[in-house]
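Of the protein chains in this complex, all but one are displayed in their positions.
All chains are identified by letter, namely A, B and C, in their written order; residue positions are counted from 1 within each chain.
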Amino acid sequence: MDALLSFVIAKYNYWVVVLLIMIGLYAMIAKNNLVKKIIGMNIFQTAIILFYISIGAKKGATIPITFGEHGPPVAAADFINPLPHVLMLTAIVVSVATLGVALALALKVFRQYGTLEEDDIHSQIRKE
Amino acid sequence: MTEHFPALIVVGPLLAGLLIAAAGWFNRKACFPMAGLTLLWVLWMCIGLTLRVVTSGSIDYHLGGWAPPWGIAYRVDFLNGIVLVVVALVAFLNLLASWNSVEREMADKAGAFYSLYVLFTTGLLGMVVTADAFNLYVLLEIASLTAYALLGMGDGRSALSGLHYVFMGTIGASFYLLGVGYIYLVTGTLNMADIAARLPALYSNGTVLLAFILCMTGLFIKMALLPLHMWLPNAYANAPSLSASLIAPLTTKVMLYVMIRIGLNLFSPSFTFEISGLAPAMVWVAVIAIVAGSVMALFQKRLKRMLAYIVVAEVGYMVGGFWLGNRAAVTGAILHIVNDAMMTLCVFLAAALIVHRLRTDNFSDLKGLFRKMPFTMAAFVVGGLSIIGVPPLCGFFSKWYLISGGIIAGHYGFVAALLLSSLINAVLFFRIIEIGYFEPLPGSDGHHHEPPAKMDEAPLGMLVPLWAAAGLLLVLGVYSGDIATRIIQFAIPEAIL
Amino acid sequence: MKSIALTVVLILGCLLVYVAQEFPGFGDPGAPANVHVSPFYIENAMRDTAVPNMVTAILADYRGFDTLFETSVIFTAGLACFFLLRVIRRRAPESRLYRHIPTDLTIRIEKGGRLPASSAEFQRIDSVWVPYDLIIHMTGRLIVPFIQLFALYVIAHGHYSPGGGFQGGVILGAAVILFALCNNLRMTVRRFSERTNALLCSLGVIIYAGTGVMCMLLGSNFLDYGALAGLLGVDRIMARSHGIMMVEIGVAIAVNAVMVWIYYNLSSVGRQDEGL
Partner (left out) sequence: MFWQIDLLISTLVIICGIGALTVKDLLGAGILFGAYSFMMCLLWAVMGAVDVAFTEASVGAGVSTVFFIAAVFRTSRETKD
């Protein structure tokens, strides 16, 4: 039993990532309302960002900011890996940009069809 | 200045896109010439780069002056040299044709349209040239965001199909990002050459296989391989016709180039074709994509939807050709990227001109089009024949390489699918030619005869690029022999025999 | 449809969980990611660029090209919202609401009729949102300058503390959006018009790319700030630090203008007369 427990505890952050990916992907595919799909899309993207950050995490290391010129010599093991943080600044900005464009398109769909429910829109399209 | 070309190809159009967006607020007339000059300059740089690659081998460029594993590096070699030229050429030709329809449909947002147009080209050119896995994701996002905006701008259903394209595109890009994250987890680096050096020791690791599957799935969603193609027909059919004729030829082809780059250079050919064990399954998926794409194109009532399904079938050609794994098939796949981009441009541009003049593209309204728009229909026939694969035009030669690759690999299902799809293409195009040839039937009451429709052709500004594209199909057909021998032959690593 | 989605997601989840067993443990220093490339950054960031915050050093210098395209992604999003939503040809608004200030009466004027904007007694109010509220209005006016001051601090201290161009730019944009929330959108558009907004977007990214092109003109590769040493009259390391600063300012201008521009178009669905 403790083998399983230690197994789960050793990588718990990755289970959170997998759970959030499943939630986000399910919402994007199965939700009927377009705004809910956009929320699912954003959850899916932040889950991948969490995955990258948990790659860079180091036990017993401090935040990736040194102490300036006169500080103690810099050792690689003392600081958290800064590279995933840089990559994820880009991913957050990309997720906001995609959110903005998706909401703009959702407003255009609402202006065109008067509703954001997927099934109502398809019934209107079939009537045309 | 020439040694800065790899960076200038991407930074030049980026700066131009920004200046065009700003110029849009002062005088709208200046936007089109600025965009035209930028793309012409980019085309000239791409040709210069490809010639330099052919003469003196591949070129490396370190961004920010840092060596590859630490900084971002750009690399132009045989594989992406030819794709660069095609992307720049298609973007330039399509831009020439876009002036009239932009002036009519979205005159007051012309600055934004041309800026998005040039930024889309920047994203694609950057994706083709980059040698850094994460930089490719960022450029993929620029190309996707501009594509969402350009495709979502039409009237009617385009907003909804644009939104579906946003969801599928984000899932695809995020899968690719997750795949790169897995690679980074086990190798610790992002530069493609560095990854390729460190991966062989880890092939037994399950994470590497899952990274490969995730990257490939993300790219299959972005290139609309059959089971994941739902978004493409609606997105391209309902879009403004000039946006569709820009995005249809380019997005799927650059995604295929990225698949080949990852399959050959990131993961070695031995991993892609033997260790991963996906190759046979992928060829059968491609066979289904070819057959189903072509058959679905038969049932379409609108011209642009039919062409969109033909694009889905063409993606099946190239995926099948690549995953067969022998030299002839991979050469065919790469040559087909070049040829299919030009063919799709020619056919979509002709459809754009038809929609520009008739404002509709239902088959029933295309009657008597040969008399009304002879030049457009002539170019459409040339594009159609090339897609079917008639010898002097370029479509035949790449299909020939694919079929010979299929025969060498002994995969007769793939060869049969290619032949069946060519047959169905023939049926599709001759049906339209037949509709276009006969005069509109006299009205239901049967006795009033309107005079044979006088010729009201699309404006000259749209016809010249269309005829240039049709002419290029012939030029590519004639030179496809030495394109394959002098350029593509060096692009494929020796491991593939 | 829901059951297909559920099965697909569960299959993917089991696949991810199954493969996660072979991951290096969460947070152990020996993982390949912490051993191969990042030690170079940790040890050399301070020595190469004199910037204590390693993330900013990598963001703007080692991988500065990524950030250039990240900024142009944000610019593209702003341009896309404008392109998709903006309605430039003025259709006559259906009806307008006016409030007569002395008697607190509200009158509705149908089809296109309008009162002079400068009339002292009548004040146009949004037909959509909450009426005039003193508390929100006053606190908004008090807070906005301090938010902007904090945003400038965040941009300037990107080298030493967490922060930098993106965070500062978003906070600047948030200050303008707060002002738009407290008052109505028309007042905000009058103060911070859409044209200057769009031009600031382009200007921000042009500053970034222009710095890179300047390094190219001075002989070294694109975005190699060391080449600016001659121009700025400092040694190569401080030139890199100043180069990062110039780039962060460009990013802040671009991100601030984009956030406000997207808010203008989203909250009023392109007509920019009655927002949230």
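By definition in this document, contacts are C-beta pairs under 8 Å (C-beta built on N, C-alpha and C of every residue); 3 or more make two chains touch, one makes a residue touch a chain.
Just so we're clear, the structure is a prediction, and the values are computed from it rather than from any experiment.
The shown chains contacted by the absent chain are A, C, with contact judged over the whole complex. Note on the undisplayed chain: of the listed residues C:Ala174, C:Val189, C:Val205 or C:Ala229, the one touching it is C:Ala174.
Summary of contacts with the chain left out: across A:Ile29, A:Ala61, A:Val74 or A:Ile121, the touching residue is A:Ala61. Interface residues of subunit C facing the missing partner chain: 53, 55-56, 128, 154, 162-164, 166-167, 170-171, 173-174, 177, 181, 259, 262-263, 266-269, 275-276. Although one chain is not displayed, subunit A still touches it through residues 9, 12-13, 16, 19-20, 23-24, 27, 31-33, 35-36, 39-40, 42-43, 46, 49-50, 53-54, 56-59, 61-65, 80, 84-85, 88-89, 92-93, 95-96, 99-100, 103, 106-107, 110, 115-117.
One rule holds in what follows: only the chains that are shown with their structure count from here on.
Subunit C has its Cα centroid 19 Å from the Cα centroid of subunit A. Centre-to-centre separation of subunit B and subunit C, using mean CA positions: 32 Å. The centroid of the Cα atoms in subunit A and the matching centroid in subunit B are 29 Å apart. Within subunit C, residues 16, 23, 31, 33-34, 37-38, 41, 63, 66, 70, 73, 76-77, 80, 84 each touch two or more of the remaining chains. Contact with two or more other chains is made by residues 134, 138, 141, 145, 148-149, 152, 159, 184-185, 190 of subunit B.
Note for the complex: subunit B touches subunit C at residues 4, 7, 11, 14-15, 17-19, 21-22, 25, 61-66, 69-72, 108-109, 112-113, 115-116, 119, 122, 126, 134-135, 138-139, 141-142, 145-146, 148-149, 152-153, 159, 184-190, 198, 205-207, 210. In the complex of the two chains, the subunit A residues touching subunit B come out as 21, 25, 28, 34, 37, 41, 44-45, 48, 51-52, 55, 83-84, 87, 90-91, 94, 97-98, 101-102, 104-106, 108-109, 112-113, 121, 125.
Residue ranges on subunit C touching subunit B, taken from their complex, read 15-16, 18-19, 22-24, 31-38, 40-41, 61-66, 68-70, 72-73, 75-77, 79-80, 82-84, 86, 88-89, 195, 198-199, 201-203, 205-206, 209-210, 212-213, 216, 220-226.
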